[in-house]
Structures are given as structure tokens and as C-alpha cells.
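Below is one structure. I have some questions about it.
As you look at this complex, bear in mind that one protein chain is not there, while each of the others sits in place.
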Amino acid sequence: MRTPESGPEPLIFELSHAGRVARAQLPPAAKGSATVPPALRRRTPPRLPEVSELQAVRHYTRLSQLNFSIDTEFYPLGSCTMKYNPRGSNQYAMLSGFLARHPFAPEVLGQGLLACLFELQDMLCAVTGMRAVSLTPMAGAQGEFAGVAMIRRYHRDRGDAARDEIIVPDAAHGTNPATATMCGMRAVEIATNADGDIDLDALRKAVSARTAGIMLTNPSTLGVFERHIGEVAAIVHEAGGLLYYDGANLNAILGTVRPGDMGFDVMHMNLHKTFSTPHGGGGPGAGAVGVGERLAPYLPVPVVGREGSRYRWLTEQDLPQSIGRLSGFMGNTGVLLRAYVYMRMIGRDGMRRVGEHATLNANYLLARLRAEGFDAAYPTRRATHEFCLTLKRQARELGATAMDFAKRLLDLGCHAPTTYFPLLVPECLLIEPTETEAKETLDAFVAAMARCLAEARADVELLKQAPHDLPVRRLDDVRAAKSLDLRWTPAA
Amino acid sequence: MAFIPHTADDVRQMLTVIGVSSMEQLFDEIPESLRCGVLTGIPPALSEQEIGRLMSERAAADGQPLNFLGAGAYEHHIPAAVWAITTRGEYYSCYTPYQAEASQGTLQTIYEYQSMMASLTGMAVANASLYDGASALAEACLMAVRAHRRSKSACVLVPRTVHPLWRRCARAICSNQELKLPELAYDRASGLTAVNALAAHAGSDITALVIQQPNVFGLLEPVDELTDWAHAQGALVIAAVNPTSLALLKPPGEWGQKGADIVIGEGQPLGVPLAGGGPYFGFMTTRLEHVRQMPGRIVGRTVDLDGKAGFTLTLQAREQHIRRAKATSNICTNQGLLVTAATIYLSILGPSGLEQVASACQGRTSELVERLGRAGAQLRFPGARFHEAVLTLNRPCETVLAALAGQGICGGYDLTEDYPELGHALLVCATETRTSEDIERYGQALARILSGDRP
Partner (left out) sequence: MTDTPKDLRYTDSHEWLRARPDGSVEIGITDHAQHALGDLVFVEVPDAGRKVTAGEACAVVESVKAASDVYSPLAGTVLESNTGLAATPEQINKDPYGAGWIMRIKPDDPGQLARFMDAQAYAALVASAAE
């Protein structure tokens, strides 16, 4: 089989040289004996690279340089909240006293860490209007799982096991219906109307004695505020269901509105979105869950508790109705510390300023982009912290799709916005600048978008063949899925 | 205002462009009744200097006790280069590589990681990570139920020699989908999964058997016999393994006649610090035929328009953002940064480095067992082990551990709650990071405590 011409950087395995070892990293010899019964012994070594330390450092440093990142480019990825990841958060989360701590080390030797986590729980309650928080879910999706699992347990404990339906707007993020399935429930989709609000008639028809709850985010995935949230809450509560808040868009309303005050009974927060912990190329996140009074007994364990001046972990003994553990340990502790540091630096008044300036930046971009000739998906609505453009007119008139614009933006040094989500908006670009971007950066983005539009009018192939200036050109993802090449194997 | 660059001028100009006169107007779609006013539960902002001071004080207060704890998270030397590179902004602050052309660094790193984990476990393919080992076990159980067409029971046998917290986590995650996770007893003398516990299930419809290697007691299970038994019953085998041990031990892909079907484990030992419990990462590898049932992201190699090699996320149609309610899992964000660290760690250590680390761990644990034996502890299970051992003491573990903590030593994991039948049982661990001096210090402290002397 012909192997493709090599990419910008060889594979680490292609740099390997038999017998090469990073000597400085070898452990001192141990005194005790080390044997494995022959039947259980590994016979051939694993195929790991054999390179010098410098070769490894050079290789992975060079690979990192092939990436776009917040530290290097504007990253207006809607629904992801790509705000600055403060270096201070990283530095203090990685202090050696925290880094060296074993999760099962005695609590008496972990009061510093536990104090940070306890205070984080409290701050998250304050900013969300929830009564209690568990920090253990390791991502938003796990937080959603915890939330829906709590709803399920709540109904069962009340003898209402028939409630197995979770209502989800058709614009919802895919994790929502996937979570419903993981919890043994059925996802029931309802329509969003042309203004971007939930269709209340559809909601009234959808609720029944089988409704366990509804999963919503507000602002919605369409980037607009659900204006009838009060009625939505009333309809669902009256039908006996609970309200779950997907915290992905919390940045828009941080410090201005609290989900608890909107009628939500349970929610997750995305600490890697709203609270600036790093995205790391795909995680780690942290999806802390908050609950009102009704669901407090069901929180996943462990939770940090305080007795007098002493902190300790509350476990299944303390919370016998807990839905249980979602992790082998206590969740993504290092991520939690970063969120703690960030929240302490933002402080009381800062929370509101985050929401305000995120909203300001998004509305500014929306106004400027419309002036340049782009169409808002919801032209009568305010942007929240993000907004949808629809490029269906450009697709029809010029043959340039949202994907084509996205790829050309990469050439112009911007990471593309989110494309094709939410699914409701044709040729969608979901744009979220965040509050940490300066006006000049926003203006540069508008200029880049305007340039893409001009290029689409002059020579649409420039967009359709983009990117041109990156380490690779557009990749064949059909081939990737059909001719699966998921690991390196040595040449025969 | 921290991390908000706007000047008053900027704000004024921007409001003008938008066509409003105040920031407040931007929120005019939000009912007034929903405004929360001042957040009293949040303290005023601190500068980086002030929060840095507070964090330093708290970290210092926790100190750095001498660690002999394992029980699923292990202290290993992490080469300085690993986190120096992993915390580079280009790795740290980028997102999921959906725009593949702008993410070749992350994508190639993950591809290399997938290659290493597949080889380390002896399997065909790997995913790009799950949250941690315990939740990976839950996902493996769900995957086995999906992948095993003929079995209708949704029954996964879980030995009691599987880590108790992993069993609890699997139960918490799987119980909503009506999976049954019956537990299997272990043999009291050997500490290994009991043959007669298996026999009780012979002939029934079993979807899968979980085999943890080394098991929670640090002991080496008879994986070949267990694997063959499961396959003879028509069940799939889920292997839960320690990645460092795989430098010495036969990988799950070679267990029994046909090898394990799904492999998971906790990846933390590969270059990830203990950090109070996370973030870690779960790894999962499997047979090629099950790749579409495997949750999580997968990176594939392909070509670009010029025929040049490149990497992209693939098989995404199984994932939540496309398949929605029918997705293999709801997982979206995973543990990308830790995978980066693990890949660099494995590249620097290489096969012989990893083997030497594993051998040193085994050796140090033997040294520890011998020294603590002389201090009055009894070795509970005499069989072959990796880097942990169960010792029984002459008084409750809780008091011993508290006394040791007072001397800055984390003595081990108390097994009493989950295995009361073992008496005062302590799970101890010594990795390559423990020196003979460390072990001697523990031995002396323990000797004093067990002989009833005041510490």
C-alpha cells in the first residue's frame, strides 16, 4: 500500500533509533527482588519510541507550534467560551504542596486544599443561586449525567417511577439527549419558534405524567435569552417535572441572573468555559453540579463539608441518598483549584463585569458584522454572549458555505467560530468573542470576515480550497472514516 | 477588572456602534425580576499577588508527607520536560481539534498516544481518553452490552478484587441503564478471584467478565484461565490494568487463547501528578471489530488535498454531537491535556525506561514489605504481586494511619471498610520514588506504633 507523503512533522516512532535511552530519567536501582511468574511475563516490549530526551522535547515542541490556541489566536468558538486561561491559575494550582497530595492522604494533611474546594463550592452556589454544589463531575457531560440521574432518583424515591421522559429543545447540544439515554430515559424534542424562544404550545403538549424534567440552557444554544423562562418553569413544575440548567452559556448572565432564580432545580457549570480553566486540546474540564433544596440529598459524592474550622469529605455515609460516585477519586481537583484562583481574582463585582463585557463584545461584533453584509439568524434579538450568523444567502448566491468561510478564516490567523451548530440554523456560524478580547482584536476579526466575503464574491474557489497557508490543506475525512488508520504500525 | 481589557473609551465607542446608550440596555430582553443584584456570597477581588500568597500558605500547610499510598493513584517521577511542554500555551489553551487543519499538533499527539496505548495493551485500537479509570470501567461495561449481540442479560461479573471505588462508580453510572453487576468472591487464602465463584455462573447468559490486573490487593490474577473461562461462557472480557505494570506483564491482548476484548485503566501513572485526585485520564483500547462501539474521540490519519499526511477526528458519527440520543456515550470534553503529558512521558521513558520504572516499583515494594514485616506487620497474601501489598496490623488501621500522619507519613490505604473480613488490613505501595531511607523511616515509625510506644 502506498504511504502518503509525510506531513509537517514525522511521527515520533519514525525518529526512533533502537537502543536510544534518556538516561537521566532512569530510576535508581532498587534493592528488593522483582520477578514475574513466567506465564504472566511480557514477552515482547511495547512499541514505544526510543529517542533522546532532546528529540522528544523538540518533537513535541514543534507539534505544539502547529496548533491554534487562545494564547496565540483569537478563538471565537461559540458555546465554548474561549476566554484567557490565566497563567496565575496554572501556577498556583500546580504548587508542589497541592501537586504532591495523594487523593487518599489523611484529611488532616489536606486542610489547605479542602479550604479552597469548600470556598469554591460556596462561591458557585452564590453565583448560581443553588443551595448546594458537588465538584466531582469531571466534565459538563458528566455534570449532565449527575443532574439527570438525580432527577430520576428523586422521582423514584417519591414512588413516581413512570416519569422517564426528558424534554429537550430541538436546538439543544447533543450531550443533552445523549445524557437522557445514558440515564435510561427517553429524550422528547420540542420545537423552537422563529424568534428563538421555546414554543410554549409545543411544551404544553409535551408535558405529561411521564415528564421527569426538561433540560435547557439560557441563553439558549441559539445565542438568545429565553424570555418566557418563567412560564416554561411554571408549565414543567405544574406537570410534576424538574428543570435542569445546562451551564454552557452561563458566561452571558454571570453576575446578572442566577439560574436558581429562574426556577431551575439543578444545573451543571462548565468550569472550563465560564471559569477559565484550560481546554487543553480536549479537556480536562470540570462539570460541577448545583442543586436546590429538593435534590440536595442526592448530590454525587464526595462533597467537602466543614465542622467548626475543620474540613472533611462527606461520603455515602453522610449522604445516604446520593446518586453515588462518578469517579475513582474526587473529580478533577487541579481544574477546580484553577477555577478557585480565577474566581478569587474576579471577585464579587468582577462576576457581573464578566457577563456585561462578554455581552458587550458579542453585540458589538454582531452590529459590525451586519454592517459588513452578514445576516443574523435572529435579527430582532439582542446577542447575549454569543450570536448566530446564517450564511445561507452567501451559500446560495456565491456558493460559499459556512465551512468555506471557517477554513479561510484560518488562513487569516483566526480560529473559526463554531460551524453547523446549532443544527436549526442553516449555514450557521456561532460566534462567541468572550470578555477577555480587546476592541482591536474584534475589529481585526470583522476585517477578516469582510475580506472573506469580498474574496467569495471575487473568486469563491479561494474559500473553497482554503486553508492554503496552514501546515496541511483541507483533510479528507471520508477517507479517514473509510480507510481507518488509527495507529502507527512499523513498515513491513 | 481582572482580564477585561476595555477602557471607558472603548465601551463608549462600542455602545455607539451597537446603537445603545448604556450597557444596561444590552440586557433589556431579560425580565427585571430576574436580576440578582450584588452577589454577597463572593468575596471582593484579589490581585494575583494576594491570591498567590493565600495559595502558597495553603499548599505549604498541607506539606508534602512521605507517601506510601497507592490504591489507584501512584507517585512516579515525572521528567521535568513533560509539564514544561504540556503547559505550553499551544497545547494548554487550545480546544478540541474540530478544525483539523489548525490542530495538527494536538491531533498528531493523540494519534501517537493511541499507537502507544494500543501497543502497550496489546490491542488493535485506542480512543483519545475518558475521564478516569473508574468511569472508564463503567463505559466499558456499557460498551460490552452494546457490542455483545447475542447476550441479552446485560450482566457483567465484577470480582471483589476490583477496586471498591471503581465498583461503586460503575454501579452509579450503569444502574440507570438496567445493567446488572453481580460481584464475585475472592479466595481468602490467595487473595485472587475464586474459581468456585465463577463456577456459580457457569452456563448462564453473561455479557462480560471484568478482570483487574494487578488486582486491588496488588496481586497477579490467573488472567489466562479467567479469560478462557469467560470466552468459553460466551462472555466478553474487560481487562482493567495498570499501565506501568504492562512493561513487565503480559498485555491483555495476549491473555488466554483469544485475548481480552475491551481494555481500560487509569492513565495517571503515566506522567500525571497526584494533584489531590485529578485531573487524571482513563484509557480504553479494544479490537478493531468493536471500534464503532467505543465511546470517546478517535483520531485517524488521512491525507489532505495535496496528498500530504494529516490527522483528523474520525468516526464522529457515533458521538453525541451527531448521534445525539443514540450516541455511544454522552462524553464530549475528555482529558486531552493529560493525554499530551502521557504521550511525552512515554516518549521520554521509552520501553526500557518504563520497564526499569516497573521493576524498581516491584523491588521497592518488596523492600518495604520486608522492612514493615520486621516492624510487626504481617503479609496477608504471599503470592506474586506488582507494586502493592496487603499487610495486617495488630491494631486498627485508622489509629496507625493517624499516628503516622502526625509524623508526616501517609502509610497506606485502609481496607477495613470494604474488606472487613481481612481484619486490620492496610494496602501499602512503594514506587521507584521511595528510597531505602524513606522505607527505613516508615519502618521505624511503624515499629514504635505497633509496639504501643508513644510516638
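Going by the order they are written in, the chains are A and B; count residues from 1 in each one.
One rule holds in what follows: a residue touches a chain if its C-beta (ideal position, glycine included) is under 8 Å from a C-beta of that chain, and two chains touch if they have at least 3 such contacts.
This is a predicted model, so every value here is computed, not measured.
J.: Which of the visible chains would the unseen chain be in contact with across the whole complex?
T.: Missing chain, whole complex, touching shown chains: A, B.
J.: Write down which of B:153, B:190 or B:316 is the residue touching the left-out chain.
T.: Of the candidates B:153, B:190 or B:316, B:316 is in touch with the missing chain.
J.: Based on the whole complex, identify which of B:258, B:292 or B:448 touches the chain you can't see.
T.: B:292
J.: Please identify, in ascending order, the residues of chain A that touch the omitted chain?
T.: 477-478, 480-482
J.: Could you please point out the chain B residues that touch the chain left off the display?
T.: The list for chain B reads 292, 316-318, 322-323, 326.
We take it that only the chains that are shown with their structure count from here on.
J.: What is the distance in Å between the mean C-alpha positions of chain A and chain B?
T.: Distance between chain centres: 20 Å.
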